[in-house]
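Notes to accompany the following structure.
Complex shown without one protein chain; remaining protein chains in place.
Per-chain residue numbering starts at 1, and chain names A, B and C are given in the order in which the chains are listed.
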Amino acid sequence: MTSTYLVEVIITNKKGVRDPEGETIHKHLILRKGYASVQSVRTGKYLLLSVNALSGEDAIRIVKELCEKLRIYNPVVHDIEVRLRG
Amino acid sequence: MTSTYLVEVIITNKKGVRDPEGETIHKHLILRKGYASVQSVRTGKYLLLSVNALSGEDAIRIVKELCEKLRIYNPVVHDIEVRLRG
Amino acid sequence: MPLSHAEIDEIRNILRREPTVEELAMFEAQWSEHCSYKSSRLLLKLLPTEGRNVVIGPGRDAPAVKLFKDWLVVFKIESHNHPSAVDPYNGAATGIGGVVRDILTLGAKSIALLDMLYLGDPRNPHANWLIRGIVKGISDYGNRIGVPTVAGDAWFDPAFNTQPLVNVACIGIVRPEEIISSGPSPGDLIVIVGNATGRDGLLGSSFASKPLSEDVDKDIGAVQVGDPLTEKLLIDAIEVIRKRRLAKYVKDLGGGGLTTAIAETAADYGLGAVIHLEKLHTREPLTTLEILVSESQERMMIVVEQSKLSELVEVLENYDLMYSVIGFFTDDGVIRVFYNGSKVAEVPAKELAKPKPIRRASSPPMEALKGLKPLYSLPPEPRYDDAILKVISSPNVASKRWIYEQYDYEVGIRTVIKPGYGDAAVLRLLDGTNRGVAVKGDANPRYTYLDPFNGAANAVAECFRNLIAVGSRPLAIVDELNAGNPEKPEHFWYFEMMLKGVAWMAEELMLPVVGGKVSFYNEDHTGRQVKPTATIVGVGRVQDVTKTTTIDFKESGSYIILVGVTYPELGGSEYLYRVFRLEEGEIPKPRPCSELRNGRFVYKAIKLGYVKATHDISVGGLATAVIEMSILGNLGFDIDLEKVFAIGAQRIDEVLFSETQARYILEVDPKAINNLLKLANRFGVKISIIGRVTDSGEARFRKRDKTIASIDLDLLRDAYRESLSREIEGGI
Partner (left out) sequence: MGKIAILKFPGTNCDEDVYYVVKNVFSLDAEIVWHKSFKSVKGWDAVIIPGGFSYGDWLRAGAIAARTPAIESLVEARDLNIPVLGICNGFQILVEASLLPGALLPNENGKFVCRWVRTVVERPKGPWLSMAREGEVLDMPVAHAEGRYYVDEKTFYSTLMKSPLIRYVDGENPNGSLYNIAGVATEDGVILGLMPHPERASESILSPRGFKAGGRVIFESLRQSIKRGW
């Protein structure tokens, strides 16, 4: 029996690869408008997949696999995180 | 005393508003490569803010406020989710 | 805008019974201002629409004009003001999508986009957010569909802080014999192609036919996301369909959705139709009513003969386009709509397509007196170095590269004169000849605000001059009139005056107005109308793209020639606004006879090869025009203002910054100067030799020996090139 699981994929730049968008939002938007308590901003891409699977772990396994095989992220520059949506 | 909290912001198109990017990734990549168990894909933008705050709730409050005020998202089109990074 | 009681009675009359909910929805969509032009139709009749070159005038989705014997140019203007006010990114993007589909309906190949943007103060955070979103929306959509955005207009004014004007235009070309225009016959099939219909596009036209509500979330039904990939596939597929002659008729599903597409087509050809709604591909379960009026984007109606259906389907499938065959045309003039076998609507097409026009009251508001006020006492003369720098760095004058560098203006390899280099863009036809087409869009919201009649006339004249200045022959124009609430007489007055101004000048300049668009309800949530604006887009014929002229000075030593007479016309000028914050006075007079005479002279002079660079004089006056030529050419100049042929000017600023119409600056080789003088004589045109191009690295205005202003070119270049970017990037 399968049910439907929501799996989140978050793709961000690796440490060492600059994230100018995050820097711009931080510096030119957030800090300039006085939100000094914000230390840093990183941006990324978010995917939400709805997956039929036997279990949560199974859903994660499927998504992890497809992220690798279809190169949903580019390992040269990206980190990826796959998790069930809480 | 403040400490540093990691706050995630996820911006997606509202329900009912199309997401051609998600549709394209689903149809032309994921389904074509045989991952039929994936029912749908929605895409969004991900921000990770590191914030000095008194508590987790306080950090969330700050980020929610700045997302509204600085128009980090457009309430007419987007849903936003602000949460502490687990 | 819901139907009025009178309109509902009218519908009862037409049907001779109570309408069903579906029928009411169809009438409401079709009779909205946006689709039916009910408030404007009577006045629009005043526009001159005919001419030797007009092949298809107003009426179809897009008009067609003879560019050459063997080429038609198809062009159209659209506004997406309301959607862009609530969702600048998608609002502007879907505006591009819509206008491109209009061009597609005739089977023409889209070769250029223009965007005319009337935006708020970049330093206002909300306006800034709108500006970025709008430009990015146009950029992301236009670039993705592979149509270059080659020209436009941009204006910044706090009046547009919450309600910007986003006017976009598309230019297409097609061979006369290949145009899709045979029209449907009874029995032909109706195929809907493209995106699945969804709830996203509900009642968009009604949304554009009422004021912006304070609580934007209520307007949620109108939010639509652009899907440029599907649009691009539509473009590619329709090109094949045209070549293989698979379609008899093509129409965009725009405002009013399915209802409008079918009603207008049937009415235009005296037909009826049978529609089965359950056949339509939808994104989600929808009610019959929703299917009928949804305005989901990137959908087209293709009418095909039964025998060619399978070939059509093959093309659509090759491009992964969704489609459904939803019905056929009949000969009885009645549209019958079914859902799973039961009839939900039965309406006569003609009556549905065209509601009775409404005659609206019109009266000028007190505010309009500002434009009648003669400028008796000008403020004391400023230091001219400072004043020039202020004007050059005004966002309305400074280079628009922050905008156009976000657009792919070269895809298609046709763009011979690119944005920023010429008064108009020039595209080659790429047909083995050197022939081409020039395009430009213009408006001046300050002029039309102060004096809607003369302001609109001046917009037509400016467009004409811009087309002339690159060496093209102006052929025709389309107009977009952006006005306030037509139910308010003092708003409607502006619309009426602008329309009459366009009609008058177009007639005088022999430029048929082959199409256009009206946008009402451009008010902020307090009910204040934004500056009423008449936007004009024109096309010109280019015999030889290698003989066109750009703005930039080419060589030190050339003569600088001013064409036309200068009058002390500072009312409504950029100078008064930028330097003294004054926004009043009589705007420059439209001078159609001078426009024609001077225009013909400049056209001829370019054609004869006397001219190395041309620039028309508009916002910012003479000073701005020569400085732009100098910055782009990286050459200085030395001008003696005493030499300017001016009538009635008593002060320096009345010469430097007057925005008198019908004037141009030419750069002329000393060897050609005598010929040019003779030519001017022959045309009866007043010209003055006002100075020389230099390599001094300095912009110098003097009066005989007295220096009026002398500014380092590097300083000017920086102000001109970077000011807009500084305003926008600094104003987040």
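We take it that a contact is a pair of C-beta atoms (placed from the backbone, for glycine too) under 8 Å apart; a residue touches a chain by one contact, two chains touch by 3 or more.
As the structure is a prediction and not an experimental result, all values here were calculated from the model.
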Missing chain: touched chains present in the view: A, B, C
Hidden-chain contact residue, picked from the options C:A267, C:V416, C:I606 or C:I711: C:V416
Options A:E21, A:D58 or A:D79, residue touching the unrepresented chain: A:E21
Residue, one of A:L6, A:L70 or A:L84, that touches the chain absent here: A:L70
Per the touch definition above, residue among C:L130, C:L233, C:V611 or C:I732 touching the missing chain: C:L233
In chain B, positions touching the absent partner: 20-21, 24-25, 28-29, 32-33, 43
Residue ranges of chain C at the interface with the undisplayed chain: 136, 139-140, 143-146, 227-229, 232-233, 318-320, 404-413, 415-416, 418, 421, 428, 430, 545-546, 550, 552, 632-633
Interface with the unshown chain - residue positions in chain A: 13, 17-18, 20-21, 24, 45, 70-72, 74, 76-77
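The working rule: only the chains that are shown with their structure count from here on.
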For chain A paired with chain C, centre-to-centre distance based on mean C-alpha positions, whole Å: 41
Residues of chain C whose C-beta touches two or more other chains: none
Overlap residues in chain A, where contacts from two or more other chains coincide: 29
Complex contacts: residues of chain C adjacent to chain A: 729, 732
Sites on chain B touched by chain C in the complex: 13-14, 16-20, 24, 71, 74-77
Chain A residues within the chain B interface of the complex: 2, 4, 10-12, 22, 25, 29-30, 33, 35, 37-53, 62-63, 66, 69-70, 86
